[in-house]
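This is the structure, below, for whatever I ask next.
The complex appears here without one of its protein chains, the remainder shown in place.
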Amino acid sequence: MYSPITEEKVFKDPIHNYIHVQDDVIWRLINTPEFQRLRRVRQLGTSFLTFHGAEHSRFSHSLGVYEITRRIISQFERKGYSDWPAEERQVALCAALLHDLGHGPFSHSIEEAFHMHHEDWTCRILLGDTCVNKVLQELGADFPEKVASVINKTYDKPIVMNLVTSPLDADRMDYLLRDAYYTGVNYGTIDIDRILRMLRPHRDRIVVKESGMHAVEDYLMSRYQMYWQVYFHPVTRSSEIILRQIFRRAKELHDQGYAFQFMVEPLSALFANCLSVQQYLRLDEALIQTAFLQWTEEEDKLLSELCGRFMHRRLYKYVEIDNMDLDTIDGIRQAFREAGLHPEYDLEIDFPTDLPYDKVHSDLPLYEQQILLLDRHDTLREISEVSEIVRSISGIHKGRYHLYYPEEKITRVLGVMPKNIASLFSQHN
Amino acid sequence: MYSPITEEKVFKDPIHNYIHVQDDVIWRLINTPEFQRLRRVRQLGTSFLTFHGAEHSRFSHSLGVYEITRRIISQFERKGYSDWPAEERQVALCAALLHDLGHGPFSHSIEEAFHMHHEDWTCRILLGDTCVNKVLQELGADFPEKVASVINKTYDKPIVMNLVTSPLDADRMDYLLRDAYYTGVNYGTIDIDRILRMLRPHRDRIVVKESGMHAVEDYLMSRYQMYWQVYFHPVTRSSEIILRQIFRRAKELHDQGYAFQFMVEPLSALFANCLSVQQYLRLDEALIQTAFLQWTEEEDKLLSELCGRFMHRRLYKYVEIDNMDLDTIDGIRQAFREAGLHPEYDLEIDFPTDLPYDKVHSDLPLYEQQILLLDRHDTLREISEVSEIVRSISGIHKGRYHLYYPEEKITRVLGVMPKNIASLFSQHN
Amino acid sequence: MYSPITEEKVFKDPIHNYIHVQDDVIWRLINTPEFQRLRRVRQLGTSFLTFHGAEHSRFSHSLGVYEITRRIISQFERKGYSDWPAEERQVALCAALLHDLGHGPFSHSIEEAFHMHHEDWTCRILLGDTCVNKVLQELGADFPEKVASVINKTYDKPIVMNLVTSPLDADRMDYLLRDAYYTGVNYGTIDIDRILRMLRPHRDRIVVKESGMHAVEDYLMSRYQMYWQVYFHPVTRSSEIILRQIFRRAKELHDQGYAFQFMVEPLSALFANCLSVQQYLRLDEALIQTAFLQWTEEEDKLLSELCGRFMHRRLYKYVEIDNMDLDTIDGIRQAFREAGLHPEYDLEIDFPTDLPYDKVHSDLPLYEQQILLLDRHDTLREISEVSEIVRSISGIHKGRYHLYYPEEKITRVLGVMPKNIASLFSQHN
Partner (left out) sequence: MYSPITEEKVFKDPIHNYIHVQDDVIWRLINTPEFQRLRRVRQLGTSFLTFHGAEHSRFSHSLGVYEITRRIISQFERKGYSDWPAEERQVALCAALLHDLGHGPFSHSIEEAFHMHHEDWTCRILLGDTCVNKVLQELGADFPEKVASVINKTYDKPIVMNLVTSPLDADRMDYLLRDAYYTGVNYGTIDIDRILRMLRPHRDRIVVKESGMHAVEDYLMSRYQMYWQVYFHPVTRSSEIILRQIFRRAKELHDQGYAFQFMVEPLSALFANCLSVQQYLRLDEALIQTAFLQWTEEEDKLLSELCGRFMHRRLYKYVEIDNMDLDTIDGIRQAFREAGLHPEYDLEIDFPTDLPYDKVHSDLPLYEQQILLLDRHDTLREISEVSEIVRSISGIHKGRYHLYYPEEKITRVLGVMPKNIASLFSQHN
């Protein structure tokens, strides 16, 4: 049962100026408690500790992804492209709006610490006993299942999945623009209007008209810059490390039967790995921050110290090291141990890498990886065949080791280390 | 003991591009737990429920106020204006950075509900047993007191107070620009570079060179627009009303000895009106939101209902009414009562007003109210004497009554109301 | 014979991002020599001598006016408003695109000097033996006449004229945004998306939905700021004065039979007041600047001096005077004469004024003057009845006398002037 709303509603948005809601189902989904919860989950997790402006939520981003998808579909409809299945509009819009619904607080860290996947939670929320499920049901008993299958990539219309998930999808376009805007860096300024105008439905894929190639190159370069300047910023990684250590320590204590001075419902279920959908929906960053602030007074010194570090931003320092072999790593860990430091809590070794664009990852279906250009003879070519600059950067693995540690303890370690290793630590400014 | 830091530090900021920290004391103040806490207090309180982008914190704003003040002082120093007391640099910068230190979570609502003033808390934090106090002490035993006296306006250098607090101060300039940026509205775009270039220290005041008049007019107009478009937005007022009702109800319950399922330390002290500085510093928006989400499950129906409204954004509807006399107001309240509604919790009457610029408020010292222009003959004139447009708008009291109520209950009330009054409620779209 | 073009064409534009051409007639009009000529006429005349960035042409602006009009009409069509006569699309778009077609080089000055009106020339070009006329003819023999009648305001569909000419028309919206962008001032940032979304066809008028009131207030304020900061800037006025003096002097010489070293076709016809349409179309700013540069070598000292002033930007200085009576003016002129200066060429008295918005000018039809708001009860109110701020500024006549003169000659004059008058000239910095 489709019903357009009587008068278009708009949300003022710094990125897209206005977000236009034209379908009743979208309006009602936005107003569910499950979607409103996304206001309490930051889009960039702990990045606000590096870029103080990056305090924007997944709520804002989800609206943005919806809006870009709406514009793409509107354009397909207006131009009457026959390869676009018009009846899929609602499925695609709902999947775009809801694709991040299952994100928890400080998503990357919590997922790593507790072996969860936000996509699974998205589907559990879509299909569970939730307000979102009820709203979707009104479009058909199987409608929630349809939306979920777009998200877990089992839907039987590949073009819809390709619209929602691809190297050039609404999700990536919105987050580049939005994260650049809120952090204040200049790198995310892509010509989204041009890219959108160049998109074409073509058989079961969304492809790009060849004349849009430079705009796509620019988008890939912006993506690369954002990874290195923002997403992989060592200060952000440092805060994520502290965060994971807190989760790890709290779970250890929980498993040992430690009596927390502050413990509320969804947290204990989180530690026990038995979260229900209803409990999961009560996990948000407000709760995590409240727990951490309370835990700064816990008796367990390790937990209270880590929580103080996170809440008051006393993060670990780091050194960057170009190359390291396993022996060096062992040597460093050994020195930490000898100096009486904890080889896990006091030292973390990180190796971030990014591929600005890679045409064949091993473990993803092609349509999620490749950007295809459509030339005037209607033949398709993968972009790195055409663009020399994309070819140049395909497969670049850029990365350096980063060692994180508490600054005030490092002098103790340096004394017991081989000179050549110790010298690595003296580089930091 | 003044010490410049060895290398200037910068923060990337969307408004000022970079925030430059050149003094060691500023760097160390920023890193105190008390200042870091401002990350957990939103600059615009509940406005994010109206403008989803407005999720920025008082931390960001405080850095911005500091940066503008630093630029003004640098300029005074570079141009060698003799009326600027160079030795006041550190006091002024610290006061600029810290002036919002005492803001609590959802400041306007909590202050109204609990009769607190954030300026008082700022001074208590500056002078109490805090890290901020310790850092300030290093510049002299009386230095914390000096900074506090700038904030509570008893400092013996009027020009410093005027720099920090005036109708054209760094605080107002930063929030106009920042709030416009984060909400995405276009109105806050003032020519801050020009205004800063036109500022002059003149005896014990900061004044504006006459050729900067149009830039100041534009600033006053932007301020006016921001008030009406953002700060007084009826949806934001609606959310503030719910918030105050939650505080009011929770305090009623607390005073009655009600056993909350969720209650943690600084909250009970808040309700008991006996917050210590240390307790106050643990109040943040994370805690408030956590409590409210927990309270959606409280047995007290009124409290759980109000908390659900706030957390899931089911706000009160409103009607705007141009004029209302006391009899009408009584009639409306009476009808609510007759319909079995709560005349306080189910109805709120709001009358927001703003003066875009008013040269003489009754209860403030002149220097906090007037913008003075300095002409080429070195005579000072209050801006509305010179600017016809400022004169035109001085003293405009624009306002309309707004009645807020739960939408689903209003039909019950309409039946028992006099027709002429009921008709007011049928206007809403 | 209407024909949409096979594929939409776009122009990249800094203001509207892309300008979309969807009708074949628009595409072909843009490609006529008459329209291309607008590239050689600056939008802001001599303002580039004050704001070096203001080098944009009437070509750019005309595309912008067309684009805004296209968006308004598209929106009317998409929403299916019955008061909008759909068959008028082409007339309205053509009138919007072509409304400035008759502008000459440095339009304001040349019109004043030679008593011409660009609207007349626009109509002559539309109706004459021109490529534009031929393209328009293809839509019907009377189509050029229709477009011309919209421009000279005799068309029998008032709503079309109101769309093209009103205090809130596409022309004004584009020039505020564009002139602000190219000069670099911050004042023209209006929320055009919101204004456009609030426009409604209503009987034979274009009106604004009441909820758009603040956006309109902001627009009127921006307009006011742009007048004072840009359009009436005294340096720009000074350059216009030189320009008019050059035209006046050259015409005097021409009328006296002076033998110009450089004189080409449309210029002599201009001086003889007998320009044909074909000749008029060859007048552009390139020609004017070429003539002026050549004339810096003319034997007539006055002409060569004035041309040197304009081309090398040695403009007249000015003083601002709040009030002046006729006796003072006479006294000043007399002193100039006594000092051996030319009372006309060496002195110009200017009194610029602007009304930011005035609901009743004496000499214009109401629909060109008033902005009407449409409330939810479908009643119309003139905006200053509703907006206190617009009411405050309606009818403000702000103005000051500006006296322009060659700086190096003024000391000669000061000696022979009464002291009180001479003192006025000593104010300039």
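Letters A, B and C mark the chains as written, and numbering starts fresh at 1 in each.
By definition in this document, a contact is a pair of C-beta atoms (placed from the backbone, for glycine too) under 8 Å apart; a residue touches a chain by one contact, two chains touch by 3 or more.
From a predicted model like this one, the values you see are computed outputs, not experimental measurements.
**Student:** Thinking of the whole complex, not just what is shown, which of A:His115, A:Arg203 or A:Arg376 touches the missing chain?
**Tutor:** Of these options, the touching residue for the absent chain is A:Arg376.
**Student:** Check the options C:Arg282, C:Lys317, C:Arg333 or C:Lys409 and report the residue that touches the missing chain.
**Tutor:** Hidden-chain contact among the options goes to C:Arg282.
**Student:** Among A:Asp191, A:Glu298 or A:Asp346, which residue is in contact with the omitted chain in the full complex?
**Tutor:** If we include the chain that is not displayed, A:Asp191 is the one touching it.
**Student:** Could you list which residues of chain B touch the chain missing from the display?
**Tutor:** 10, 17-18, 193-194, 197
**Student:** To test your reading of the contact rule: which positions on chain A touch the chain that is missing from view?
**Tutor:** Contacting residues on chain A, toward the hidden partner: 185-187, 189-191, 214, 217-218, 221, 224-225, 228-229, 356, 376-377, 388-389, 392-393, 396, 398, 427, 429.
**Student:** Over the whole complex, note the residues of chain C touching the chain we left out.
**Tutor:** Given the touch definition above, chain C has residues 11-15, 17, 31-33, 36, 39-40, 48, 51-53, 55-57, 59-60, 63, 181-185, 262, 264, 282, 284-287, 289-290, 293-294, 308, 311-314 touching the missing chain.
By definition in this document, only the chains that are shown with their structure count from here on.
**Student:** Nearest whole angstrom, what separates the Cα centre of chain B from the Cα centre of chain C?
**Tutor:** 43
**Student:** Using the touch definition from the top, which residues of chain A touch two or more other chains?
**Tutor:** 17
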